[in-house]
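The block underneath contains the structure these notes are about, expressed in structure tokens.
The other protein chains are all here in position, but one chain of the complex has been omitted.
Letters A and B name the chains as they come in the text, with residue numbers starting at 1 for each one.
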Amino acid sequence: MDRDEKDNSCHCRGITRRQFLHGVGAGAVVVTAAAHIGAREAKANEVLPAGELAKIALKINGRRHVLLVEPRTTLLTVLRDGLGLTASKAGCERGECGACTVLIDDVPRYACLTLAVEAQGVAITTLEGLMRGEELGPVQQAFVENDAFQCGYCTPGQIVAVEGLLRAVPEPTFDQIRVGVSGNLCRCGAYVNIFAAAKSAAALRKKG
Amino acid sequence: MADKDYYTEGVPLPETPPPGADPAPWGKTNAIGARHTRVDAYERVSGTAVYPSDIILPDMLYGAILRSPHPRARVKKVDAAKATAMPGVRAVLTADDPLARNILWPWSSKLSKPLFDATCRFEGEAVAAVAAESAALAHDALRAIVVDYEILPPMVEFEKALDAGAPEVQEGGNVANTVAYARGDVAKGFAEADAAVEETFRTACEIHTPLEPHGCVARWDGDSLVLWESTQGVYNIQSRVAEVLGLPLSRVRVIGHYVGGGFGSKLQASKHTIIAALLAKKAAQPVKLFLTREETLLAVGNRPPTLMTLKAAAKKDGTLTALQFTARGSGGAYPAGGVGSLDWLVKDLYLCPNVKSDMTDVFINAGPARAFRAPGHPPGSWALEQTMDLLAEKLGMDPVDLRLKNIPTVSQGREGSPPYTSTGLRECIVRGAEEFGWREARRRAEETRSGPVRRGVGMGAGLWIAGGGGPPSTVVIKLFADGSVNLNMGASDIGTGTKTVMAMVVAEELGAKPEYIQIEHADTGTTQFATGSGGSKTVPTESPAVRAAAIEVKRQLLALAAEELKAPVEALELRGGEIVDKREPGKKTRLAALEKLKKRGVIVGVGYRGPNPEGKIVNPFSAQFCEVEADLRTGEVRVVRFLGTNDSGRVMNRTTFDNQVHGGITMGIGFALTEERILDAGQTGKMCNRNWHDYQVPTALDVPPEIVSSPIDAPDPQANTTGAKGVGEPATIPTAGAVANAVAHATGVRLRETPITPVALNRALAGWKE
Partner (left out) sequence: MLPNFSYVQARDVQEAVRLLGAEGARVHAGGTDLLGCLRDGVFGATTVVSISGIDALAGIREGAGGSLRIGALTRIAAVAASPVVRERYPALAQAADSVGSPQLRNQGTIGGNLCQKPRCWYYRGEFDCLRKGGGMCFAAAGRNAGHCILGGSDCFMVHPSDTAPALVVFEASVRISGPRGERTVPVEEFHVRPAKDPQRETVLEPGEVVTGIEIPAPHAGCRSSYRKVRTRQSWDFALAGVALALWIEGGKIARARVALSGAAPVPWRSKEAEEVLTGAAAVPEIARKAGAAAVESARPLAQNEYKVRLFKGLIATEIGKALAGG
């Protein structure tokens, strides 16, 4: 397929994540542009054909995004490749590591196992959504103070998992903390400090 | 912002040595040795850190590699017509493509093969590649490539690799290397012993699997290549890529600001980088090529599996008289150090005059090995530490006492037995035993013998063959006119906290606050030269170079101030943020107020890593103690607690130091209890567990709730000008052996093979009755 004969889709462009985010605004973002755009709205009962783009709306970190996705596009791909929200990481894309953990209606879930078309009508929160402007949220702050990371790649998922835990159980026991992050691998082995960070985050959150 | 915010006000700084003289070791320190938050903590916890896998460039394509599904096969035909025609596919590369057909990949200094080799020697060998508008499309295209393989019978069991009739992995047979060593006379040593033990041990192949998969983004700017690579060493990648593609180094720029883990698997370049570059050239668009998790389990390195026999003998007072070690290992299908350093601990750790070692490295049709956190050492320790415990048992000695009886002060494994600049081995063991409450814990554990749930304690000691660092390294520090500082260094921070330690060195020498130090690093185009971050050598290599650069800045600053203040340079001293005239202590001049500095714009100090002390060895030491609980009814083992002591010279940043110890112990627990590559031996030879579901790395629920790190923290002034040694590797060397010893103590059964899963323990307890 000749470059010049590209279809009329808008590609994701951006050099840095921040620049990219500024560029997107509320416009439609195409995640893949392999076939023609069907521009169907994803209504129940209507078949979304394979390889064709369907229009969906996702609520991410409080903002509504209208997107064109294939049925097979995962929420993780939308976040990272489509919207430049690269805090959620791809570690395995099979639900076996937790690096892609996001909150869906406050509950920790793997974005890699969530189809974008399945993520409509729910509130999606990523690590970026835990920031208060450019200020760190309490869980993030606790991770800093407790050195709860090394290479940092599992860290977004860990923080979101802890945030989800604390939303459900504001004062977890030590065992509840360990279980709360048991779906997040850390190959660098920073678990022990992660436990401490979660405990301290509970206290920080209480202070507000 | 006032310049005084950039400095710890007025803090006295170390003396600036005259030109040509080495600086004196730090005395009481202000910044170094304390606990310091990482300078990039914000970026890592906010998600603003851009890892190579996060990079999105305009017009970027996604690459993917088609790999041989067979461990041993010949590629007869590749038909990529359908893939090439697919919408969204922008480039396809096969072996005969003009861009690829003359590219040779150097598997070792002596063995090079084509990039897309028609002979596939392991499951995961690269056969073809595509670039497409999305990763999903790229993988669709891979599935559309039809390859005609001649499937050949594989050799995947390293124990059988030298049997008659074994399939040949490499032309010329399956012996990759043999290594022999001897000192003294082991026969005599065994003859004069009062007790001897001999056991055979086996360790499984372990795979690094850092959280960020391997990969890169490749972009051509005309004839220059820019690579954002997930790597531990940008210069390592640069040199290999330049060599393979035949480019001058000045036309290959590798940027690696963040990396999501490596553990040794990202110290060297991989084929994916070359492939990404070729795809980018063919498509005339940047290409992002990151491996899938499954590919990282097949094709980017592992820790060789080993089979070891160790015979050890001692006098009745515990003095070792002989150690005899034989071993076989496999570095996979290509030369990759299958027995590298496997016997090092046997040769060097415990005092023994008579030592013999014979090792054979064999090829098998499996992914080639790569250095994995202390190559050879954890497996060697698995055998040695268990053997020491067996010997202690036979002699009726406490395991700690047996170690303490055999502490060397020189490096016996090296020619001429050179002394160590410092060895804290004894102190690590003594301090660790005391803080752990070893004797009491041992006694209490023995009281649990009556029931089916039993406690056990175990220990191990270790040293790491490297960890002293050394040249080359170049660091540049720039002092801006307002007194703020820029630090420019080539080293990657792979998660160990390198940037923070180096900022603390600048803080110590200049009084500059780490949070106001601008750090540029890990970019072959713009930052200075450093070797890869690995081998526990980064802190001891880079911190002296940073110190030297800071001292250079101070020399120039004082000379400039002397001119401006019309004072003799010996009368001036630098304190945090200000120049003080020693003759009139009240007379202070802020750096930012120096007119000559404003006019000059910057002061640039270049520091080089000087040589290591002649004739002496700089190695770090460690000892670890653990307590486990074993349920004899079900074969389950739970690690209850762990303590690690380390002699790594001066502890530079206690925060990141302790985290390394936690991490090393966690990794060692995986080696001991959960990790094992499993190949479909006797059938297809394919890997059975090439995902994180079946290749099991420890989760939060598999580590003890608490891991104690208690370093000796004794600066080593002979080692280098900061007195520090590395810690990343010593933190994981004795772990698995300590666990095995604890399990043996708890159950009365010795597990000689890793990992000790409930499968293994049930098998071993088969004869046990309640």
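In the analysis below, contacts are C-beta pairs under 8 Å (C-beta built on N, C-alpha and C of every residue); 3 or more make two chains touch, one makes a residue touch a chain.
The structure displayed is predicted, hence computed values, not measured ones.
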(request) Return the single residue from A:Gly98, A:Gly137, A:Gly152 or A:Gly189 that touches the missing chain. (result) A:Gly98
(message) With the missing chain put back, one of B:Glu212, B:Asp389, B:Glu627 or B:Asp702 would touch it. Which one?
(response) B:Asp702
(request) Quick one: say which of B:Arg35, B:Lys599 or B:His693 touches the chain that got left out. (result) B:His693
(message) Using the document's contact rule, name the residues of chain A that touch the chain not shown here.
(response) 42-51, 70-72, 74, 93-96, 98, 101, 104, 107-110, 112-115, 117-118, 161, 165, 179-180, 182-183
(request) Identify the residues of chain B touching the omitted chain, counting contacts across the whole complex. (result) 64, 69, 135-136, 138-140, 143, 292, 452, 631-636, 673-674, 678-684, 686, 688-690, 693-694, 696, 698-702, 755, 757-759, 762-763, 765-766, 770
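The working rule: only the chains that are shown with their structure count from here on.
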(message) Can you compute the centre-to-centre distance for chain A and chain B, using the mean CA position of each chain? Integer Å is fine.
(response) 30
(message) Under the definition above, what is the set of chain A residues touching chain B in their complex?
(response) 1, 3, 11-18, 20, 31-35, 70, 72-73, 77, 80-81, 84-94, 96-97, 99, 126-128, 131, 136, 140, 143-145, 147, 149-156, 159, 174, 178-179, 181-182, 184-195
(request) Can you check the complex and tell me which residues of chain B touch chain A? (result) 37-38, 41-51, 53-54, 56-59, 87-90, 133-137, 208-213, 258-263, 284-285, 290, 292-293, 494-497, 655-656, 658-660, 662-667, 691-693, 697-701, 703, 705-707
